[in-house]
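Read the structure below first, then the notes.
A single protein chain has been omitted from the complex, and every remaining protein chain is retained in its original position.
This part shows chain A:
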Amino acid sequence: MPAHLKVVALVGFMLVVVATPREWFAAYAFFLAVLVTVGAVARVRPGWVLKRMVVETPFVVFALLMPFIAQGPRVDVLGLSLSESGLLSAWGLLAKGTLGVIAGLLLAATTTPQELVRGLERLRMPEQLVQIMAFMVRYLEVVTDEMRRMAVARASRGFEARNPLHWPVLARSVGALFIRSFERGERVHLAMVSRGYTGRMPR
């Protein structure tokens, strides 16, 4: 399936999920079923998705807190006095958030970053933004590689970041990395200009 259709489907799906009242429990079961079907058809391994759902953790913590701190009528669950509206809000946040994360992960699992960038381009995203994203995708690995090499070089000279006293060293490393990336940006631009680049990608 072309990447731009997937992006449109994802955004559409999320709008529907967010707009669905949280009391319609059956609707959420249906949404989950849709995602599971998509995942099964695309042969995405459930483990792959589950492992990456860790990004949702902060929301889960917040959702778990809500029944305790929210106001209004209270109910007793397992001997704990919880707020009714808090429970409902927590359910809504958790359900919508989880569906969103799963849907996003399904897109990530079935689409390479390059395809995604091209899909956004077909959706008429402004050319400059698309170019910036494409460069980010391309150079992320180069920059992280550089970062890793700098860390190895630091460690080889006996450096270990154990406490805040060591932070200035890390800050300087980040600074150096920024300057190196900036200079690389200039060299890339030079190489592009040398091949006739005038500010627009040829198409």
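Note that contacts are C-beta pairs under 8 Å (C-beta built on N, C-alpha and C of every residue); 3 or more make two chains touch, one makes a residue touch a chain; residues count from 1.
One rule holds in what follows: contacts and distances are computed from a predicted model.
One chain of this complex is left out of the view, and of "ABC transporter ATP-binding protein", "Gluconate 2-dehydrogenase subunit 3 family protein", "Nitrite reductase (NADH) large subunit" or "FAD-dependent oxidoreductase", the protein name its UniProt record gives is "ABC transporter ATP-binding protein".
Within the complete assembly, A:L190 is the residue of A:L5, A:A33, A:V169 or A:L190 that touches the hidden chain. On the side of chain A, the interface with the absent chain consists of residues 113-114, 117-118, 134-135, 137-139, 141-142, 184, 187-188, 190-198, 202-203, using the contact rule stated above.
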